[in-house]
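A single protein chain has been omitted; all remaining protein chains appear in their positions.
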Amino acid sequence: MPVTMLHHVMGVDGYYPTLIALWLLPLAGAIVNWAFGPQLKRTAGPLGSAAIGASFVATLLLWGAATQHSADGALGAHQALFNWIPGWDFGLLIDPLALLWALIITGVGFLIHVYSIGYMDGDNAFARFFAYMNFFVFAMLTLVLSDNFVGLLVGWGLVGLASYFLIGFWFFKPTAVAAARKAFVLNVVGDVGIMFAIFAIFTAVHSITFGDAFAFAGSYGTPLLFVICLCLFIGAAAKSAQIPLHTWLPDAMEGPTPVSALIHAATMVTAGVYLIARCAPLWSQNPDAQLLVGTIGGLTALIGAILGCAQWDIKRILAYSTMSQIGYMIMGVGVGAYEGGVAHFFTHAFFKAQLFLGSGIIIHALHDEQDVRRMGGLLKKLPFAAWAMGTGVLAIAGIPGFSGFFSKDQVIYGMLTHGPHSHPWLYVLGIVTAGITAYYMCRLFFVTFFGAYRGDVDPSSLGIRHPELAGTPPSDHEKEPEVEHSPNAQWFMIVPVAILIPFTVLIGWIMFGGENSPWAHFFEQQFPHPALNVPAISEGLTGLITFAVVLVGIGIAYMRYATASAQSNAVERLRSESIHMPAILTHAFGFDYALDWLFVKPAEFLGRFFGRWLDPHVLDGAVRETVISAQWLGALTRSFQTGLLRAYAFILVFGAACFIVYYALAAGGFH
Amino acid sequence: MNPMTVPVANYIALSAVIFFIGVAGVVVRRNPLIMLMSIELMFNAANLLFAAFARAWWHNAGHIFVFLVITVAAAEAAIGLAIVVTVFRSAKNVDVDDVALMKG
Partner (left out) sequence: MLALLIILVPIAVGLVMLAVKSENVTTSKATGAIVAAATFAGALLMQSGGAEISIRWLSRPFTSALHFGATGLSIWLVLLLSICTFSAILAVNVPRAGAFIGHLLILEGTMLGLFLAKDLLVFALFWDLMLLPVFFTLIGWGRHHATAWRYFIYNFAGGLTLLLATAAFGVLYGSTDVIGRSDVHVIGSWVPWIFAGFAFAFLVKTPVWPLHTWMPLTYADTPPPMVAVVSAVQSKAGLYGFIAIGLAFMPDYLRDAALLLIVLGAISLLYGAFTALVQTDAKRVVAYSSLSHLGLIVIAIASFNVIALQGALIYMIAHGLFSAALFLILGYVESREETRSLTRLGGLGAQNPRLAGALCIAALAALGLPGLAGFAGEIVILTGVFQAGWMWSVIVALVAIVLASAYMLRLYQGIMNGPQVADLPVRPDLSWLEGIAVAPLVAALLLVGVNPHALTTFAQGFIR
């Protein structure tokens, strides 16, 4: 190892106790909730929320430190921690990118914690839930605050663990158990991808810190850099549910709804976006990787949106929409439009959290009903939920003025401005997907809130063939007695959503104004700024085209689900749509089957072949054969030992005779 | 006839005959006493050769070996007879084919 190598630290080195506090407070909350859960009882929720709230305050306090930049190019604040093994130094780094993620993790995380106090009220594992949630926030902060790849990987693995625990939170449900395992194993596929990239980087630069890895990015050589980017992207794809590693995300909806909002919408699944944005210096130097990642992102956006049209479970619709929206983000950061991709992460965190929390209110009010076919007419029953979902739908659909519009527009337009030849196909893909998104989100809204309530309609007349598989709970008399909710539980759920609504609606305006927007200023120092293409279509025109396509999507949804006639015979319409749904859509393009047949089944076959045949019969068999032949040899020699004196005498004489004959004949006689 | 004139080959031939009589006795007979006597015959065939060669080559080592063999033969006969008597006590008639305690 070259000793003289200069170490490149990305932030301004110093001592930042606030940064350490921000990082460790959620861990403290997790440990207390985990260790003293039975004693804490109801106070576990406020305690866990307070830990995250304090962490959020600490994040705000660090705003100045995180955005500082020194003359020598250091951006943000760096806190050295410890030396893990010789040559591997751990530290914390907060720069604008990490600050943004930390704000969302702790800020939106705090709101979701508060919401959970109401949502999980009455669950007998209340403290365990908050222990896991706090632990998740700690892990996610580890991921975004690390100043090196190994620390990032530690966080990467730990968020996967938190996700595993929370998906399988109701561990007595076999479906939840299976979903949790699937999510974990697919995420480990991503982990090993990142590990491989780490090995390559360490071998090249003898360091694991971002600073060193990026400073020498030019020295890797194109093939190695492509391999590194590809391996990092395997990690990003697994965590951010990009095809073909996305199949765990819809299943992950088995977890409680706040979990879906925090982990599987707002924060953890966007870790892949963070990773690529963090490694912008690597991606920017490798157009092949950019094209690959952009294409996968675009395809994921499209496929997620198409599959979103075919779902009936309210949470699965939102899950596929999450996958699709992350596809946008990945597409953005993939092609180099980092500000755009990250902007979409930022707005998505608000509106998707709001959508999930709003759907949680519905699910709660309908006693765990998740199938939209059995909803309907909730506009009057749940007006607040309708407001929350409605603004969320407008934001995700990209109606101008709402937050989603600005960020999505940045991503779509970025397809034209970035890359050596721009990416017209991805541009078209982005616009088409925007239309489909508008369609299925409005479909969700209309079916849920318009028309008449269908919860008392027989499931089979709605085309629900397997109620237990479609998110429909067992009928009431089979259910356990309703848990007693404390009277103010629902306020814990309403207030956080109410706080999210203005952000969902308005936050996009900080991105308005192109290069002079506050958003662009915030990231001025963060990302590489290559020369941009000047496309024939202006950004304003792109916005108009997108808006037109979105309007078409909304119009189709309106025609199908919201006209007076569609509302009046909704039962029949939904039944016919359920029955005539193409199989390819209900099977989600067969990704699950493909993974099963390509990997799971062959692995199990090999295991059985090794364990039941090769091991006992061939390997152990070879040793057993040795033992048996030794026994046989023993039996042969034993047979001469008759115990009969005269036989021994005869053998002796015979042997002597043989000697004599040998010397007399073969050896040429006695001399 | 002067004993010196008897050629050594005659002693060897006589010794071989006596030895093979002994061998045949051991292999063929089943009475342990006869077998012990046959073993004595083989010893004495060897003794005869020792004596004959000692005489022929004027070397006393042969005579010394004869004495050694006689003592060993006496000891062997004593132990052999003791075993035969012990076996005879436990079984009515003595037949070596009935005694196979050393079977592996």
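Should a chain be cited, it is by its letter among A and B, assigned in written order, with residues numbered from 1 in that chain.
Criterion: contacts are C-beta pairs under 8 Å (C-beta built on N, C-alpha and C of every residue); 3 or more make two chains touch, one makes a residue touch a chain.
Since we're looking at a predicted model, the values are computed, not measured.
Asker: Among the chains in view, which touch the chain not shown?
Answerer: Within the full complex, the chain not displayed touches A.
Asker: Based on the whole complex, identify which of A:Val185, A:Leu379 or A:Met581 touches the chain you can't see.
Answerer: With A:Val185, A:Leu379 or A:Met581 as choices, the missing chain is touched by A:Val185.
Asker: Among the options A:Phe171, A:Trp597 or A:Phe654, which residue touches the chain absent from this view?
Answerer: Counting the whole complex, the residue in contact with the absent chain is A:Phe171.
Asker: Specify the residue from the set A:Ala564, A:Val623, A:Leu636 or A:Leu665 that touches the hidden chain.
Answerer: A:Val623
Asker: Who touches the missing chain here, A:Phe610, A:Phe640 or A:Tyr662?
Answerer: From the options A:Phe610, A:Phe640 or A:Tyr662, the contact with the absent chain belongs to A:Phe610.
Asker: At which residues does subunit A meet the chain that is not included here?
Answerer: 82-86, 150, 153-158, 161, 164, 168, 171-174, 177, 180-181, 184-185, 188-189, 191-192, 195-196, 198-200, 202-203, 603-604, 606-608, 610-611, 615-616, 619-620, 622-623, 627
Rule of thumb we're sticking to: only the chains that are shown with their structure count from here on.
Asker: Roughly how many whole angstrom separate the Cα centroids of subunit A and subunit B?
Answerer: 97
Asker: Would you tell me which residues of subunit A are touching subunit B in their complex?
Answerer: Within the complex, subunit A contacts subunit B at residues 637-638, 640-646, 649-650, 653.
Asker: Can you tell me which positions in subunit B touch subunit A when the two form their complex?
Answerer: 23, 26-28, 30, 35, 96-97, 99-104
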